[in-house]
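I'd like to ask some things about the structure below.
Of the protein chains in this complex, one is absent; all others appear in place.
Presenting chain A:
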Amino acid sequence: MIYSAWIRQLQSLTIVIFTFIISAQTDVPRPRGVSLSKASLYSPTKDFTCFDGTSTIPFSYVNDDYCDCFDGSDEPGTAACLNGVFYCTNAGHRPQNIPSSRVNDGICDCCDGTDEYATPGRCSNICEELGKEARAKAQQLADLHKSGNHIRLELIEKGNKKRSEMALQLLQLEKDKAEAEIIKNEKEVLKSELEAKENEALQVYRDAEEKDRQRKAELERQQQETEASEQFARFDSNSDGVLTTDEIKVVNVFDKNKDGEVDQEEILHFFGDKDSVNMEDFMSTTWPMVKPLLMLDQGMFRPAVKEEDDEPEVDEEEETQRVEDTEDVGGDDENIEEIPHDDADEQDIEPEQSRAYDDETQKLIDEATEARRQLTDAERTVREIESNIRTFQQNLEKDYGLQQEYATLDGQCLEYEDKEYIYKLCLFQRVTQKSKNGGMEVGLGEWGEWAGREGNKYSVMKYTNGMACWNGPSRMSIVNINCGLESKLTSVTEPFRCEYKIELTTPAACDDSNLTQEATHDEL
C-alpha cells in the first residue's frame, strides 16, 4: 500500500532512538473498534504485539491515532492505518466490520454511530429501528418460504414422478429399439437375397450391352488408326517411318496460326520436346491435335461460335454442382429422409427400366425394390427410437436441483414486458427478446448451467451463446432465482452490454430449512 509498503521492505535494523510515552488511555474493557472475540488480544497491562508478529509496542500506542503495525492491528479504533478494520457492535441489529478509512470521515456507516465518535451527535443510533425492520423482513421472508415450501414439496414429488416415468419410458424405448433392430436385420438379409437374384437376372442384359459397346469402340479405333497411318505416310515424305521437323515444316496444316510458316512454337506444340516422332507417338499425341485442323482444312467443319461452345459446358457443370449441393444438404440433416447409400446403384438401374425386361426379370426387380423399401422403413424406425432415447437421456441427465424440484419447470415459458421489449424465458431451454415494434426475435442465450456461488448453486441459472452483439460477445442471460409463491419474472435488465439479468421467483426456490440456516449464519 502506501506508507507500509516501503517500510515492509526494510530488512534493516530498526532502532528507537528516543522514547517519550504519553499515557492517556482511559480504562476500557476493550479498545475502541475491537470485537468481543478479539478483546483478549488487547491487554492494557502488557505491551501490544501486532497480529502479524512483526513488532511489539507499548500498549499506549494502541489507538493513539498513529499506525505502528503493518497489519493495522494497533489502530482498530482510528483511521490511522489504511488496512485497519473497525468493529461496530450495532446492538439491536447486526454487528459490522468496516474499513478504518470510514472512521471519522463524516459519514455514518455503523447504525450505532460509533464510527463517527469524533463528532458526537452527528450520527444517531438507529440500530434498534433497523433491527426491527430487518427482523420483520426476515420474518416475512420466512413466512414466504414456509408457504412456498409446501408447493416446493409438491414440485419435488411431481419432479421425481416425472423422472421415474421418464426412466420407465426410457426402458421401454430401449426395448423397442432392440425389437426394431431385429426387424431391420431381417429386412437386410431379405434384401440381399433378392438383390442377388435380381443382379443375376440383369447380368444377361448387362453382358449383352457391354459386348455391343466394346465392338463399337474397336471399330472406331481401327478407323482412327487407318486414317492416322494414311496421313502419317502422306507427311513422311522420305517414308523412313519417322516424321521429322523438316518434313512437317512444309505441311500447311501444321501452321496452326496460319501465318504461312510452321515455326518453332508450332513444332513444339505438335512434337512436344522431340525432334521427330515415330508412328506410335504420332498416333498417341500428334494425331489427335492434327486431326481437327485437318478437318478444318478440308472444310469438314467450321469452328463453333465461342458462346455456343462454352455455354453448354458451363451449364453442365452447374447442373452437377446443383445436384451435389442438394445431396450434401440432405446428408447433413438426419431428420430428412435420405436414400441410403447402398441404394446408389438403383439409379443405374433406373434407365434400364425403360427397357423392356422379360416378365421373370421384371418380377425379380419388383421384389428387390420392395425389399429395399422395407429396409429403409425399418432403418428409419430405429433412428427415430434412438433420437427419442437421446432426448430422454439428456433430460434425465439435466440437473433439476437437489431434489428434482425444477424438473416439472423444464420447457415452461415465462414472459416479461418492459417499455420496449417482450422477454421470454423458457426454463432449461432458452431466453429470447422481441421488440414491441416488431422485428426479429433475438436469442439471449441457450440453457447453459447452474451458476450460483458455492453452497448456493441453484440460485442462479446461466443461459449462454445467444445472438452475437455488434462488435462484441454473444448475448447471455443470468437468471437469479428467489422464493415466490408462483413462477414468474419480476425484472429483466441489461446491466452489462449484451449480458441480461433476469429475476425469477418460483416456489421451487422456497426452502424453510435453508432459511433458518442462513439466518443463524447472519447472526454470527
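Everything that follows uses one rule, which is that a contact is a pair of C-beta atoms (placed from the backbone, for glycine too) under 8 Å apart; a residue touches a chain by one contact, two chains touch by 3 or more; residues count from 1.
Note that in this section contacts and distances are computed from a predicted model.
Q: Out of "Trafficking protein particle complex subunit", "Glucosidase II subunit alpha", "DDB1- and CUL4-associated factor 13" or "Small ribosomal subunit protein uS7 domain-containing protein", which one is the UniProt protein name for the chain not included here?
A: "Glucosidase II subunit alpha"
Q: Which residue from A:34, A:79 or A:365 sits in contact with the chain not drawn here?
A: The missing chain is touched by A:79.
Q: Specify the residue from the set A:101, A:203 or A:252 that touches the hidden chain.
A: In the full complex, the listed residue that touches the missing chain is A:101.
Q: In the complete complex, which positions of chain A touch the hidden chain?
A: These residues of chain A touch the chain that is not shown: 1-3, 5-7, 9-20, 64-67, 79-80, 82, 99, 101-102, 105-107, 419, 469-473, 493-497.
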